[in-house]
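I'd like to ask some things about the structure below.
With one protein chain withheld, the remaining protein chains of the complex are depicted in position.
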Amino acid sequence: MTETQGHGNQEGHAPGSKFGMVIDLDKCTGCGACMVACMAENNVPTKPDETNKLDTITWMRVFKLSNGKAFPDAETCYLPRPCMHCGGKHDAGHSPCVSVCPATATDYSYKTGIVSQIYTRCFGCRYCMGACPYHARYFNWWDPKWPADMKNYLSPDVSVRMRGVVEKCSFCFHRYQRAMDLAYYEERELEENEYQTACTQACPAGAITFGDLNNEDHMVYKVTHEESEGDEILRGRTPFRLLEELETNPKVYYLSGRDWVVKAGNASVREEAKAVKDTGGHH
Amino acid sequence: MFPFSFEWHWDMSHIVFMGGLWYAVIILGLGVNYVVGKSIAETMKDEAGGGHGHDDHGHGDHH
Partner (left out) sequence: MEAAYQKIVRLESQLHPLGVQRAPLWQFVLWMGFFGTILLWGVYAMFLCWFKGLNQTNMNDSYGFALWIWADLGVIAVGGGAFFTGLLRYVVGKDPLKYIINYAVLIGFICYSSALLILAIDIGQPLRGWFIFWHANVHSMLTEVAFCLSCYFGVLCIEYIPLVLENRKIDEVPIFHHTSHNFHEVMAIFAATGAFLSFFHQGSLGGVAGVLYGRPFAYRPEFFIWPTTFFLFTWSAAACGPCFTILVTKITEAITRKKLVKDNVVELLAKIAGWMLLTYSIAKIIDTLYWAFVMLPKHNLHVLDFFTNQSLIYSKLGGVPWILVVEILCSVIPAVILVTKKGRQNKPALIVAVFLGSMCALINRWVMVLQVMAVPVLTFETFALYFPSWQELATTILPVAYGVLLISLSHRYLPVFPQERELNPV
């Protein structure tokens, strides 16, 4: 998944795609389909007991937020959190995690804007995990294991990871490669619907929109630039990103009409009483 | 680490960082080689001269 792979710079294709996501938090029901789809698509191993979310791997994790108020004012919001594929300060590609990796095992692609993880090169120092404020990176504390029959369902497009390395959401990069191969063979550009992440397609509420943030024809561009074509999704709301103030430049945008949810995204605009994470649910 | 590994770029950060590193490594390598070489030469000289040559060195406060 390094610069040398993919065909982002093929002739006639806009150089420098920037793939990103818009997640409508008012649509998310917290069903967890995105998490399940992600785990199946990306060969994420499981443990017999997955209750401790601090040592289990969930590339896509749904947080359950509460406004901390009592009935009848209590409100809940489910917040899916994939890797943010941060562009870093000034969107120059110096993501918090990429710049710290001592062995160049994680890289920022200027052709796709995707932050890659090279599993066979990672030696497990976990510095990137410390650097990521979103806790989007996971360490393989155990040998990867699947129930016997499930091994037959592993995707051949995604390598399984070994104990002792870090992994994270790749925006289903193998899907990009597959789509690009076909587009290249047919000598045409990539269509918006050809490259979609597993979580996007699995969401029954249609809460996730995925595409190229640099491509004016893509819905994510229209939504994030608040253009009228995006009105159907925007519905008067302003997109925000988590911890925008830290200049991490994430590529995942969120939408919510609820003020307390927007304020939960950034400390600089947070409410007096912090939004609290509920126990139970999807944790 | 080496210019032939593909992570290497001929930019200022690589030149300064690796330059500093290789400078230190070369100094240490040369220093150790000098000491070992000189010691072997002195030992051989001692042996040729009957093995009484090494007492002419004072070790300052280490002895």
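Chains: A and B, in written order; residue numbering restarts at 1 for each.
We adopt the following convention: a residue touches a chain if its C-beta (ideal position, glycine included) is under 8 Å from a C-beta of that chain, and two chains touch if they have at least 3 such contacts.
Being a predicted model, the structure only gives us computed values, none of them experimental.
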Which of A:19, A:138, A:173 or A:253 contacts the chain that the document leaves out: A:138
Contact with the hidden chain (one of A:129, A:179 or A:205): A:129
Touch residues of chain A, complete complex, unshown partner: 52, 54-55, 63, 65, 79, 89, 94, 96, 99-105, 121-127, 129-135, 137-143, 162-166, 242-243, 245-248, 263-270, 274-277
Touching residues (missing chain, whole complex) on chain B: 1, 5, 7, 13-14, 17-18, 20-21, 24-25, 27-28, 31-32, 34-36, 38-40, 42-43, 46-47, 51, 54, 57, 59-63
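Operating definition for what follows: only the chains that are shown with their structure count from here on.
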Inter-chain centre distance, chain A versus chain B - centres from mean C-alpha coordinates, in Å: 51
